[in-house]
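First the structure, in the form of C-alpha cells, and then the observations on it.
All protein chains but one are shown in place.
Labels for the chains are A and B, by order of writing; each one numbers its residues from 1.
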Amino acid sequence: MKITLKVWRQKNAASEGRFETYVSNTVSEHMSFLELLDVVNIDLVKQGLEPIAFDHDCREGICGSCGLMINGRAHGPGKGIATCQLHMRSFKDGDEIVVEPWRANPFPVLKDLVVDRRSFDRIMQAGGYISVKTGGAPDGNALPVPHDHAEKAFDAAACIGCGACVAACPNSSAMLFVAAKVSQLALLPQGHAERADRALNMVEQMDKEGFGNCSNNYACEAECPKGISVDNIARLNREFLRATVVK
Amino acid sequence: MKLDAKIPDGPIDKKWSNHKFNLKLVNPANKRKYTIIVVGTGLAGASAAASLAELGYNVLAFCYHESPRRAHSIAAQGGINAPKNYSNDGDSVFRLFYDTLKGGDYRAREANVYRLAEVSGLIIDQCVAQGVPFARDYSGYLDNRSFGGAQVSRTFYARGQTGQQLLLGAYAALMRQVDAGTVKMFERREMLDLVLADGQARGIVARNLVTGEIESYAANAVVLATGGYGNVFFLSTNAKASNATAIWRAYKRGALFGNPCYTQIHPTCIPQSGEYQSKLTLMSESLRNDGRVWVPKKAGDKRRPEDIQDNERDYYLERMYPSFGNLVPRDVASRRAKEMCDKGHGVGPTGLAVYLDFADAIKRLGKGAVVEKYGNLFDMYKQITGEDPYTTPMRIYPAVHYTMGGLWVDYNLMSNVSGLYVIGEANFSDHGANRLGASALMQGLADGYFILPYTIGDYLATTKFAPIAKDATPFRDSAKEVQKQVDTLLAINGTTTVDEYHRQLGKIMWDFVGMGRNKEGLKKALKLIPELRAKFWKDVKVTGMGSDLNAELEKAGRVADFFELGELLAIDALHREESCGGHFREEHQTEEGEAKRNDKKFAYAAAWEFTGPKKAPKMTKEPLTFEYVKPSQRSYK
Partner (left out) sequence: MNRLVAFYQSSIGKKITMSLTGLFLCTFLVEHLVGNLLLFVGDGGESFDAYSEFMAGNFVIRTIEFVLLFGFLGHIVSGYLVWRKNRTSRSTDYEVYRLNENSPIWSRNTMLTGSIVFIFLVIHLRTFFLPLRFDDPTPSPYFLVVQAFTNGWYCAFYVFALILLAYHLRHGFQAAMQTLGLRNSRYEGLINAIGAIFWLLIPLGFASMPIYFYFFHTMSNAAMALGAL
C-alpha cells in the first residue's frame, strides 16, 4: 500500500508548528498505525532528520499513552480502539492521512504529536481516590457489592485516561474522564464516605484546568476506546447536584 | 563478596511477624526528616511511594512516563493470587507458598516466598477498600478463577484488566499523597545513574526527558521499582519503553545482579505477523481455563481449523499432562508449543503458532458467559489479527514476557548496596526460575504496600547519614558521566538506527538465549553480542539534540544497556548447567523432555558483580536451603 501522511511537526511547546508530508510505499495492511510511524521514523533518521515524536508504550490499548487525531477522528476511524490498535487494513491504498496531536488548552503540545495530559493527574489528585491507608482495610469479603454495581463500576473504571474524550469534544470537555472516576467510586459502597467532596472537588479542578463545558453531543462516548458510556456523565451531574445540596 | 540474605530465625510461619517486631522503628515525628527516592511508579513503586508517604516520609517519586498511570503494570490481564480460600477448595498460605516455590522450580528463597504468600491476602483487602472493582458473583462476594500451576481457584480478577485496576488503585493512593504534599512527583524523568556516598545510596541523576536537563536528587535511601528487562529480546510483551537502565546503572555502581538468565516465555501471545512488528501482544493465561490448546495431528496440515475433525486434532497438553491439562505452568506450555511447531505441526502462515480453541467453552457456557469473562481479550485479538475468535480458534505462540532475575536483594529487599532497595519485577527475589501466573501483581504490591514500608524504617533508624547536597562531588561526577554518554551517542552519527540494532540484538537473544538454550548457542551469542555492541557504538545514528524531547536518544541509552545486560544474561545461562523453570538447557532434560534440575550443584542464586568495563563479571553464590518443601522433579502429569 502507498500511504501519504500529513503530520503535525512542532519543535517544542514554545514554537509554532506546521504540517509536513511523508510518503510510504511499503505499507502492509497488517501493520498497526504506530508501526507505520516507526517505519517512517527509521527513514527520517537515516536521512539525518528528527523522527516524529509521539507518545506510545504498551501498544495493546491499555496504557493510554498513544492518542492521535487521525483524519479528524480521535484514535482514527473505528470504534473501541486506541491509536495503537488501529491497523492499516482500515485504510485504502493511496490514502492521505492527516495526523494531529490532541488539541485542547489543558493538553499543551510538548513536541510534534506529544501532549502533556497531566491535567488529568491533577484532577485525580483533587479526589479521584478513596482515602484508605495502607493496612487499614477490612477483609475483602466484609462488604458485599451487588454484582451489577460491581460490573457498572468496572465499566466506568475501564478508562485508560488517554484523553480521546477531550480531543473529540468540540468544547474540549473532560466530563467523561471525570465522570468515569466519580461514577466508579460512587457505585461502590467503599466510595460513599467521600462521595460529595469528591464530586465537588474533581469538578472544581476540572474547571480550573481550563476544560470546556459538556454540551451533551456525546462525541466522547463515540470515540472512547473503552466505550465508556455517557450515562456516567449523567451520574456525575447527579452526584454534583446531590453534593451541592447535601454539603 | 559475602552475601547475607538476613533471613530471620524461627519457624517459617513466624519469621515475618518476629522480624517485624525486631525491626527498629523511626519515631513518627522524625519520619519527615527522611527523604526517600522511589524510581518507577508502577504497581510496586506507586504502592511503595504512597505507603511511605502515608507513614510520614518525604517521598520523591520518578517515572519516565507522562503519568504514573501509564506504567506497564497496567497491561497485566489475568489476576492476582491470594490464599483467601473463599472458594473453600483447600487453599492456604502454605499451599500458595508451596505452589509458588514449586512453580519457581525450587530456585527461590523459602522465607521470601512464604512471606509473599502470607501478606497476599492483605493486598486483596487493601485493593477492595481502594475501590478496585474486582469480579463478584451474584451474591456480591468476590469471585475467583484458576490459573496455571495451581489446582485451587485463588485468582482474584477484574475482567481481563486486573493489572490496570490494581495500578489505578495504587496510582490513586499516590495521587492522594501528591495532593497532601507528601510525595513530590517527577514525571518524564529517566534515572540514568545511582549516586553513592560513603558506600550508601544517596540519590540519583536523572534526565528530564522534556528539556534534556541532567538533574540531581539527594535522599536518605533509594528504591528502585523499575520493572524487568524482557525488552532485551526486542520482541516481547513488554511495553516499548520498558527497560533495564535503572537497575543496570545500579549494577554498574556495585549492586549485584541475581539470576539474569531466568526469563519467562509466556505461552499465549499473538504470533508475529511481519518484519515491521514492534511488539508482541499477550493474551491472558486465564484463557487457558476455558480454551483448549491443539495442533493438527498431521505435520504440515494447512487446512482451515474448522475443517480439521476432532479426531485429527492433537490436544497435546491434555494428552501429556492429564491432571493439569491446559493449565500447566507457563514454561512447560511454552516449551511444548515450540516443540510442536519445531516438529512441523505449527499452524498459520508462518507455522509458528498453535490453536487455542473456545468452541467447547462457548458450547458449554454459552457465548454470553464467554463474553463476560474474556470479551476484551477477544476484541483485542480480533483487532490485531482481523479474525474473530468466537468463530475460529485463536492462534497463539510463546513470547518473552517477564524476567524473574533482577537485582539481588536480601530479606529486607535491600540490595548489597546500603540504602538501595529494589522491589517488584526489578528484584530477583520471589519467583525463582519461573513465575506462576497472577503472581507478579501479588509480588509488586506485597513489596510496595506491606514489606518495604516496614523494612526501610529499620535501615533509616539504624544508619547515620552525613549531610549531602545535590551539588556534592558524587552528584557532579555522575552528572558529568551521564552527560558524556548523551553527547557520545549523539556524536556517533553512523548509518543504522537504534531500533535496527535492537532488533538484531533481540534476534541473537531469541535464537540462542531464548526458550531452548545450549552451550554451543550460548557461546555463539557471547561472541555475537560484543561484536554487535562494538558496531553499535561506532555506527548508531541518533538524530536530534540532547536538549529536548528526543525519543531516539532515550532508546539509544536503553539499548546500550541491553547490549551489556544481554551478555550477562548469556553468561549466566551458560554457567547454569541445568534446566530449571524458564531456563531450559537442552543438554539437561528428562526423557520426557522436562526441565532437569541439578540440585546438588545449582541450588543457589547466582549474584553477578560488575568488575569494570570489558572485564568478566564475578559471581557470588547465595545457597538456597529448603527446610519446608523438599525439592522434587516438578510433575504436572
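The rule is short, and it goes like this: a contact is a pair of C-beta atoms (placed from the backbone, for glycine too) under 8 Å apart; a residue touches a chain by one contact, two chains touch by 3 or more.
Treat the numbers as computed from the prediction; the structure is a model and nothing was measured.
Though it is not drawn, the left-out chain touches A in the full complex. Considering the whole complex, the residue from A:1, A:98 or A:143 that touches the absent chain is A:98. Checked against the full complex, the candidates A:58, A:124, A:214 or A:228 give a single residue touching the omitted chain, namely A:214.
Mapped onto chain A, contacts with the missing chain fall at residues 6, 8, 19, 69, 71-73, 98, 100, 103-106, 168, 170-173, 203-204, 206-207, 210-219, 222-223, 229-231, 233-241, 244, 247.
Rule of thumb we're sticking to: only the chains that are shown with their structure count from here on.
In the complex of the two chains, the chain B residues touching chain A come out as 47, 50-51, 54, 65-72, 74-75, 84, 86, 122, 124-142, 156, 158-159, 161, 164-165, 168, 171-173, 175-176, 178-179, 185, 187, 210, 239-241, 273-274, 276-279, 281-282, 379-380, 383-384, 386, 449-450, 453, 493, 495, 497, 499-500, 541-544, 548-552. Residue ranges on chain A touching chain B, taken from their complex, read 11-12, 28, 30-32, 34-35, 38-39, 41-42, 44-46, 48-51, 53, 55-65, 80-81, 85, 87, 89, 110-111, 114, 116-118, 120-121, 124-126, 128-141, 143-147, 150-151, 153-154, 157-158, 160-161, 184-185, 188, 190-191.
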